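What you see is the complex with one protein chain gone and the rest in place.
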Amino acid sequence: MPVPDPVLYPPFNTIRLSHVELSVADIGASRRFYCDILGLQVTGESDDRVYFRGMEERGHHCLVLKGSPGPSADLIAFKTYDEEDLDRAERYFRDLGHRVDWPDRPFQGRTLATTDNHGVPIEFYHRMDRLPPIHQHYHLYRGVRPLRIDHFNMFSPNVDQSVAFYSNIGFRVTEYTEDEETGALWAAWIHRKGSVHDLAFTNGIGPRMHHIAFWVPTPMCIIDLLDLLASTGNIACIERGPGRHGISNALFLYVLDPDGHRIEFYCSDYQTVDPDHEPIRWDLKDPQRQTLWGAPAPRSWFEDGSAFTGIDARAPDLVAEPIIAHDR
Amino acid sequence: MPVPDPVLYPPFNTIRLSHVELSVADIGASRRFYCDILGLQVTGESDDRVYFRGMEERGHHCLVLKGSPGPSADLIAFKTYDEEDLDRAERYFRDLGHRVDWPDRPFQGRTLATTDNHGVPIEFYHRMDRLPPIHQHYHLYRGVRPLRIDHFNMFSPNVDQSVAFYSNIGFRVTEYTEDEETGALWAAWIHRKGSVHDLAFTNGIGPRMHHIAFWVPTPMCIIDLLDLLASTGNIACIERGPGRHGISNALFLYVLDPDGHRIEFYCSDYQTVDPDHEPIRWDLKDPQRQTLWGAPAPRSWFEDGSAFTGIDARAPDLVAEPIIAHDR
Amino acid sequence: MPVPDPVLYPPFNTIRLSHVELSVADIGASRRFYCDILGLQVTGESDDRVYFRGMEERGHHCLVLKGSPGPSADLIAFKTYDEEDLDRAERYFRDLGHRVDWPDRPFQGRTLATTDNHGVPIEFYHRMDRLPPIHQHYHLYRGVRPLRIDHFNMFSPNVDQSVAFYSNIGFRVTEYTEDEETGALWAAWIHRKGSVHDLAFTNGIGPRMHHIAFWVPTPMCIIDLLDLLASTGNIACIERGPGRHGISNALFLYVLDPDGHRIEFYCSDYQTVDPDHEPIRWDLKDPQRQTLWGAPAPRSWFEDGSAFTGIDARAPDLVAEPIIAHDR
Partner (left out) sequence: MPVPDPVLYPPFNTIRLSHVELSVADIGASRRFYCDILGLQVTGESDDRVYFRGMEERGHHCLVLKGSPGPSADLIAFKTYDEEDLDRAERYFRDLGHRVDWPDRPFQGRTLATTDNHGVPIEFYHRMDRLPPIHQHYHLYRGVRPLRIDHFNMFSPNVDQSVAFYSNIGFRVTEYTEDEETGALWAAWIHRKGSVHDLAFTNGIGPRMHHIAFWVPTPMCIIDLLDLLASTGNIACIERGPGRHGISNALFLYVLDPDGHRIEFYCSDYQTVDPDHEPIRWDLKDPQRQTLWGAPAPRSWFEDGSAFTGIDARAPDLVAEPIIAHDR
């Protein structure tokens, strides 16, 4: 009997990315940055954590900040289709030999904690507290008007292996960059929720978090945020953009939070719900994959990322340098 | 053994709405309207049909125009997750006692034709010819820059029955308008693809097609189309808008094609992939459900629609008048 | 010796419209409306007056609200090129037989008060207190982001006479609507500052203020204001729009303040500094002059206006009804 393709018929059903927890050195400063400047809504606070959501989100949180001695990424989390998917996932990861655990997570139902192939702490849950919508409460909209979390992007020491791991649990590739000579993956964008990605991997010292992205309604919101950052003494946090990615077609801006965690604001990608949606291949040498308009990313964008708490990053297996010039 | 909820565990897996076929009296005039003014791409032509797609679509067509003595809507079609879903669907509809047929459809694989509870011709397929992307070929973008088909909206003589039929095959309600006294549904928005809707039903003489909607990138595209319609002698086709719907949060514009088929341009709705996404209830008396900004729709918008070929529309079971004033 | 054309070589040099004073019944409610909702900056307050400016304005005020038993328009004011222009203006109006007066106006230098041909109280000054710029202080931008006052629009009982009066002091016509049969002016747009208008006149019971307009940066600001009005319980104040005027090409929105004074938000008109700029003639029967996209204005827009304090409005000399249908 043929084995079903795990991309199309995965062992358990993950609906979408859900949230990330970041350790930050000064939780007050970070709260001000994410709430007062960027415009996320604070939905909960405890002794050491602050919880945030975007303007259209009903789930309790898409971002958790944790006061800590120093910055790191603590975990990324996903929502499953139903409760039974959590049990299926537990069996799946146990069979794979990964650690599995059921930590208590405030504002969430049963939560399964495990790791991906490179040791990244990943969690799955089905139920989270649901909050009343604030989606059309336009008097509450501020900053960049962040509507929802869109994706995580991570440095991977072996993108082929990362893609294989997540493909086996149902993630589908929408776009990828390939090293022409070796056929090795340089980067890949993979999704569950029907947009360009829930997750992306880029070749580099890893595993590390490269950035977390929030969906914003229009390119004008990104221009508004730039103006706001400029008039509040925050231009040093602007790392890259505005620009349009060739990959994903998204209008983007990258900023660095007070701890250097990279945040992207992102709009204008496309629908990918078709199971036969053909991935788009990009050549590593094509500068338009990164910026459709040609402007190179700064060197920091290729090098800096957030370590995962307690996980040692290692050099990538693929050592070729990106061909993109970093400056003109 | 408990029966699984068909909304969450449907008998076959429909991915999304796919396309519509409209009969038009003057296929040349309609081709010019959809291609030269609105900006859809012509992907195929035969003796009596023209096929179109949006700028980000890979499938061969989302709109088929058929030259005919007079205007009508011929069929609406959906894409399934895999080929086996077509066989599951055939069994399902046969068991239900609906006619089933496997017509030849150019540019598509096996196609199952049947009807919904009110006799609307609906079709399902899994495979359609895939075309090379033109998504970032910005020199080809024109008119309103239509990216993809977004939804169908139909007059239903009994919205409760329409919603029950489509819920049984997995469609989920995201928003609805309820008659407070009777609890009867006045209108409902239901989806498979993770946005506010693939399909909507409004109480009225039906079944009839109310409108077909295309997704556009930003509100500015809608302003651009209005300006283009104004400078090409086409203002008579502007029926309603621009405005923002309370329901769906979408920025909208409604135009009438040369045969009076109603077309919506639509952007800015929200993500609904969570299986526990809570439907939003609107009061029939709340004018903001129709237009968040308060402007009433014209009377034609409540009354006019496209008949389905060979299907007699009937008066709705719910006879209460909408409370909204049509003019100030 | 030929008399110089007063349009090109006026008796004194008016630079631009400057400000308006409106009487309002509840100054606290009006302050909240103009400041918290619309986003104007409060620059001064006294026992009975509140002063406002737009975000790019350096002058102390463009709008003065005065607490009064009931609503009316108190005066409109203009800035001259230099101090001597005030003396030239005094001589001009005295020779014309109009009352002239030099009232004390807080935050302004010498101010000449007189009346136009229909008795409208008009004032001229050269010096006004100048405030530090807040133009790029984007963290202060709110509401519709009003940048500056753009124009006044008035009902005139005889538009030909109004245009003659203001042409004699250097205002130039940019666009006008003419009754084809009689050649009488139905409406006219006249300017000093190099945009489509500082002043406009429409045939009607007058003199009355029809509306005051503020310039906003982009059409998206108008959409943002609509959303904000919608989510703060203010949709009843939305009278007309959004739309694009044929005349002026401006994207517009009209709202009514708590006293029914009509305020326009306006962007996208054009440069008119050429002394030989040709006025554009519109036919009274052309619906696109009012709304390029064809939607008619509501009846209130043709009928309602703000009386000038102590001035009796009279029926217009031109009695023909506008041909535009008010509703569909």
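Chains here go by letter, A, B and C, matching the order in which they are written, and residues are numbered from 1 within each.
The rule we apply is simple: a contact is a pair of C-beta atoms (placed from the backbone, for glycine too) under 8 Å apart; a residue touches a chain by one contact, two chains touch by 3 or more.
Predicted model only: the values in this text are computed from it and were never measured.
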* Structure fact -> Absent chain's touching partners (shown only) are A, B, C
* **Options B:A73, B:V144, B:V159 or B:M220, residue touching the unrepresented chain** => B:M220
* Asked: If the hidden chain were put back, which of C:H19, C:K79, C:H118 or C:R172 would touch it?
  -> C:K79
* Structure fact -> Sole touch to the unshown chain from A:V3, A:A236 or A:V319: residue A:A236
* **From A:L112, A:V173 or A:L226, residue that would touch the chain that is not displayed** => A:L226
* Out of A:K66, A:H118, A:R172 or A:R244, which touches the unshown chain? -> A:R244
* To do: Specify the residue from the set C:P121, C:G246 or C:P316 that touches the hidden chain.
  => C:G246
* For chain C, which residues reach the chain that was dropped from this view? -> 8, 15-16, 56, 58-59, 79, 81-82, 127, 130, 133, 135-136, 147-148, 193-194, 215, 217-220, 246, 249, 268, 270-271, 273-278, 280, 292
* Asked: In the full complex, which residues of chain A touch the absent chain?
  -> 219-220, 223, 226-227, 229-230, 235-236, 238, 242, 244, 246, 251, 287-288, 292-295, 298-300, 326-328
* Touching the hidden chain in the full complex, which residues of chain B are there? Just list them. => 136-139, 218, 220, 224, 227-228, 230-232
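In this text, only the chains that are shown with their structure count from here on.
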* Structure fact -> Looking at Cα centroids only, farthest away from chain B lies chain C
* Using mean CA coordinates as chain centres, what's the chain B-chain C distance in Å? -> 44
* Indicate the whole-number Å distance between the mean C-alpha point of chain A and the mean C-alpha point of chain C. => 50
* Structure fact -> Multi-partner residues in chain C (2 or more other chains touched) are 220, 227, 230
